[in-house]
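One protein chain omitted, others in place.
After this line comes subunit A, so read on.
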């Protein structure tokens, strides 16, 4: 029997996203292993066990191996890995935090990442996000849990210029958000073809 094929919630949007101009590029980051980590105290023991210093400043993220560690709350983080399977990541992180009174839950399929790059990214996001995305405020390493349009999202700033942002969205909302982004980016296209 053939191997099980994976599908992404945004497979049907591939063509539409590819037609976007260079000023608003949207690339889907599917199939990234992610765990939700809950841990009361962060210290040397946690860093040693996890191999990353979990960020403690609200609204930040740091690189963690091949993935990222995103601050979600005073005792909650989202840890991702592009090289481990969801089961491997959950098992490793769970083993690391259980002795410290923490927990870890595989949430790899809960969210999908969209990477937005280009000079107009900030303008597009500003149409549906009420937080200040000015580079002085939302520079590299910043994160935010907010809404974009009517979808709950996590935003990660990848560079200081605010023209490179990852949007993590619940998988069931991904189609809505992709439609919303295409609609919001429409005025920056020179030959608008997207019409609903």
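Throughout what follows, contacts are C-beta pairs under 8 Å (C-beta built on N, C-alpha and C of every residue); 3 or more make two chains touch, one makes a residue touch a chain; residues count from 1.
The criterion applied here is as follows: contacts and distances are computed from a predicted model.
Student: Name the absent chain by its UniProt protein name; which of "Carbohydrate ABC transporter permease", "Ribulose bisphosphate carboxylase large chain", "Sarcosine oxidase subunit alpha" or "CO/xanthine dehydrogenase Mo-binding subunit" is it?
Tutor: When "Carbohydrate ABC transporter permease", "Ribulose bisphosphate carboxylase large chain", "Sarcosine oxidase subunit alpha" or "CO/xanthine dehydrogenase Mo-binding subunit" are compared with UniProt, the left-out chain turns out to be "Sarcosine oxidase subunit alpha".
Student: Just one of A:23, A:60 or A:110 touches the chain that is missing; which is it?
Tutor: That would be A:110, which touches the missing chain.
Student: Taking the entire complex into account, which one of A:59, A:113 or A:128 touches the absent chain?
Tutor: A:128
Student: With respect to the chain omitted from the figure, which of A:53, A:164 or A:179 is a touching residue?
Tutor: In the full complex, the listed residue that touches the missing chain is A:179.
Student: Kindly note down the residues of subunit A that lie in touch with the hidden chain.
Tutor: Against the missing chain, subunit A presents residues 1, 3-9, 11-12, 30-31, 36, 38, 86-87, 101-103, 105-111, 123, 126-132, 134, 137, 149-151, 170-173, 175-177, 179-180, 183-184, 186-187, 189, 192, 196.
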